[in-house]
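Following this message is one structure expressed as structure tokens.
Left out: one protein chain. Kept in place: all the others.
Just so it is clear, A, B and C label the chains in written order, and each chain counts residues from 1 on its own.
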Amino acid sequence: MADENQRSQTGPLKTVTVLGIEVVIYALFLALLLMPGGEILIVEVLLLLAALFYLRRNPALRTQIQELFAANARAAWIGGIAMMLLVPFFVASSPYWLFIIIIAGLFLVACLGLNLQLGSTGMVNLAPAAFYAVGAYTAGLLALGWGLPAWITLPAGAIMAGLFSAFLFIPVLKTTGHYLALVTLAFQFMVTILLDNMEWTGGPQGLKNIPLFSIAGYSFNTDINLGFIVLPAYANFYYLMLLIVAAVGIASLRIYNSWVGVTLSTIRDDEIAAQTFGVQVNRWKLIIFSLGNCFIGLAGAFYSHLVGFISPPNFAFDKSLVMVSVVILGGMDNVFGVVLGSLLLIILPEKLRVVQEYRFLIYGVVLIVMLIFRPRGLLPFKPRDFSDLVEAAKRKRAIPAGSEAAEGRA
Amino acid sequence: MENNRIFWTKDLSISFGGLVAVDHVNIDIARGEVLGLIGPNGSGKTTIFNIITGIYTPTDGDFFFEGESLLGKPPYEIARKGIARTFQISRLCLDLSVLDNVFIGMHYRQKHWLIDAVFRRDLLAREVSEARDRAFSLLSVFNKELVGLAGVPVGALPQIDRRRVEICRAMAMEPRLLLLDEPSAGMTLEEMTELMEDIRKVQEESKEISIIIVEHDMTVIRSISDRVVALNYGRKIAEGTCEEVSHNTEVREAYLGKRGIKI
Amino acid sequence: MTFLDMLLQQSINGLMLGIMYSLVAVGFTLYFGVLDVINFAHGDFFMLGSFMALVLYSIAEAAGWAGNTFLVVIYLFIGSMILTGVVGVATERLCVKPVSKAPMLISLLVTLGLGIAIREAVRILYPRGSDPKGFPTLLPQGAFNLGSIVIRYENLIIFGLGIVVIIVVNFLINRTKMGSAIRAVAQDGEAAMMMGVDLDRTIDITFLIGSAVAAVAGIMNGFYYGKTMFNIGAMMGVIGFSAAVIGGLGNIYGAIVGGILFGLLETFAAAVLPYGAENKRVFAFLIVILFLVFRPTGILGEKVYERV
Partner (left out) sequence: MTETLLTLDDVTTVYDHIEMLRHVNVQVEKGKVVCLLGPNGAGKSTLIKAILGLVKIVNGTITFNGEDITGEKTHKIIRKGIAIVPEGKRIFPKMTTVENLRMGAFIEQDEQVIEERMEKVFQLFPRLKERAHQIAGTMSGGEQSMLSIGRGLMSSPQLMIFDEPSLGLAPILVEQNFETIQKINEEGTTIFLVEQNASLTLEIASYGYVLQKGKVVAEGTAEQLMQSEVIQSAYLES
């Protein structure tokens, strides 16, 4: 029965359908970026709502689409990746939007780190922007002071943010819930105040003229001339960002789909039960807290090279709030939810510049409404499915024996 | 008996802010034995479980498992020694699938770690598929249908199946001492009978396992326990076979009231 | 000025600030007691109170009866308390109560979102709302000397007013029927319902009192610094929450003690520590974190056992 389903979902026509759906979404996304004015936003939001409503009323269609994508996962991934690679070509004419997309990518990386803490393990961290700052200032100071290249400053930023986590190790273990929220909040404010007051971080003026990336003599500040098209210099950053997003994203997905993921979920849902099943809760909490902050720090380091100028307001509490909102709105402990969340919360507000005055108000109201009516986010946590792994293991075993595969066909 | 005992407590006591919840309790259990722990509400049964699993630290006394004192050990270490438990109010992770919940019982047997999770998927695949086979065989001891529901969130299951998953999760640890805290709570009589069958099956599966079961329902206790200990106000008031304990005057007073019932 | 004088002078300044913080902290503690919610928007009610006073003042000016400063001050306080209180109850009904049973993270974020919404609403609705707004000087200026310590009349009035509000709140909570309902709900909501307490109304009243008191603090802050701004709420929220936690969350006296302690901490850090003036809050927050680690139940809180 399942086999039959599988077969009916594959085939060239189905693959084309999958790619078609992706292309439509992609086109809508590009249209949103490139079409001037706010009307397109309204149209697309209405379209999205209508689609969501329709899918909600027709769960059969929804599962059909899900199965379709699951059956054609390879094609879907290839299509998706190709489209991602092509983004700079389509938005070549407006580098501003390419910049915004890079920023969204950085938020995605940071929020994947935050998601490990908040979504997967249930550790409240209201200070991601503070760790973002640690990464950014580390990279900035290293590059300015010692002229270190990007391939050192990026990991250095990540590692430094991980090391800074140690300041909160004891509070993270000793407090939970509201109290942990207060600890991290206090830390957030401490970091912003200190950045403002310390001389070696540049005080309120921050750090200026942080060198842009330059790898093996190739400066990221050069336009990419392909002959038929000239991609703006941001395209360099875009591809590097894509690489980092891919690495962090795959790591996140793999952690989620593993024993570690199961362990973290159990810690999140019930620490006491986890302990009685042999889970060393404290150790895992510290590891995940540090690892999450490494991701956040990495994004921060990238940011400082991207913009070349950082100052304390870039890392204030409202940035933390945005990051936390990305995770909650997208869907806790769901990597794709975080992707959706950062696209919506970073790119849409830029489009909302049309209604500049009201965009934060709208943001606040949307946040409240979402949390009251859909507290689990747009893409809620879904039970893990290990069947891929089991299949893989079976195939491996089946190769020498060959019997199991035959059995499966019968 | 003395040589065969796997677990015993010595004057176990705990008090919370002046209130003595467990008062110099001595219990022991032999390998392969099923010990029933009865007593009215608030007599300290669950508290004893919480002490044994390391959630509470006793204010006085000691407890031993396989000859070794577990006093002051953290819960995860006690679990690794081979003591598993279920909870009175089920503490399953309701959002997680049945399989994930059982997997956590196998947690500490997995060699797999964070780095492997990211870079060594083949190792993970092997472990997962072995673990899944084991989980399926555990689940099918209880209810064949549960295997088909392995990917379903536990929250979507009926009470009795949740209870079964919880016992499976505990069994997945391959414990030598299993603590069951009011497994029949919130079930109908019919479900309870099924569950008793299940617990008997657990025993048949691994003869070596010792079980301490907290219950208020004497039907359950009678049908599965070899020996019964009765508690009241945190003290042990009786010990013996089910028959002996249920005819003990102090027990009857604790349950039925001081003047007792004319039979 | 001797060291002792400096200590005294700083103590007076610290008490002044502390009273203001206490008033904010009382709200946190009340909400946490009755609804188990930390309302991060509370700092924005503090800000809202000051803006309400500005609006009321401009109305008075326009109507031409801003002459009698004494009456105007009373009118500002009472009017702002009522308006802020009403907004407080309305937002509680709309946003806070629906999530009071949800996981703590959700309620926390809803109130953070509410804070943003209030802040932005003020910025947009108030003319040129992004700029700092000057506060009218209505309180008597000048100062007198007590030995070598200088005491400003304005500060004395603000301090006195803070004490009066605390006494009134204390009276409301401890001496009235409504107050006993609030306390009962805070200790055991279900048992309070079993006594015939109307839970919903009690929660409404709690938010009314909490936001009105925050409004008082907001106006005091305005008079003290001579200005207010739409974004002062976030920091005040964290300070108020910190003060409530230092004192022991859920305990009204704790909130008062915590607020004063936080005020003293800040002023002494500013006066004594190197680079203290800029980093006083860093120091204060550090103490808060240490408090949370070593005495999470605060000064006046009691130990609770988790039931397993």
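Methods note: a residue touches a chain if its C-beta (ideal position, glycine included) is under 8 Å from a C-beta of that chain, and two chains touch if they have at least 3 such contacts.
Just so it is clear, the structure is predicted and the values come from calculations on it, not from any experiment.
The chain not shown here makes contact, within the complete complex, with B, C.
For the chain missing from the display, the contacting residue among C:71, C:163 or C:195 is C:195, taking the whole complex into account.
Taking the complete complex into account, B:219 is the one of B:4, B:69 or B:219 that touches the chain left out. For subunit C, the residues touching the absent chain in the complete assembly are 177, 180-181, 183-184, 187-188, 190-199. Subunit B residues in contact with the hidden partner, per the touch definition given at the top, are 19, 40-42, 159, 182, 184-189, 192, 216-219, 222, 233, 246-247, 251-253, 255-263.
The rule is simple: only the chains that are shown with their structure count from here on.
Inter-chain centre distance (subunit A to subunit B, centres taken as mean C-alpha positions): 41 Å. Separating the centre of subunit A from that of subunit C, both taken as means of CA atoms, is a distance of 37 Å. Among the residues of subunit C, those in touch with two or more other chains are 308. Counting partner chains per residue, subunit B has residues 55, 87 touching two or more of them. Across the complex, subunit A meets subunit C through its residues 118, 124, 170-171, 174-175, 177-179, 181-183, 185-187, 189-190, 193-194, 196-197, 272, 317-318, 321, 324-325, 328, 357-358, 360-361, 363-365, 367-368, 371-372, 375.
Contact residues of subunit C toward subunit A in the complex are 32, 38, 95, 98-99, 102-106, 108-110, 112-117, 119-121, 124, 234-235, 238, 241-242, 245, 249, 275, 278-279, 281-282, 285-286, 288-289, 292-293, 296, 308. Every residue of subunit A that touches subunit B in the complex is listed here, in rising order: 250-251, 254-255, 258-263, 265-266, 269-270, 272-281, 287, 291, 381, 383-387, 389-390, 392-394, 396.
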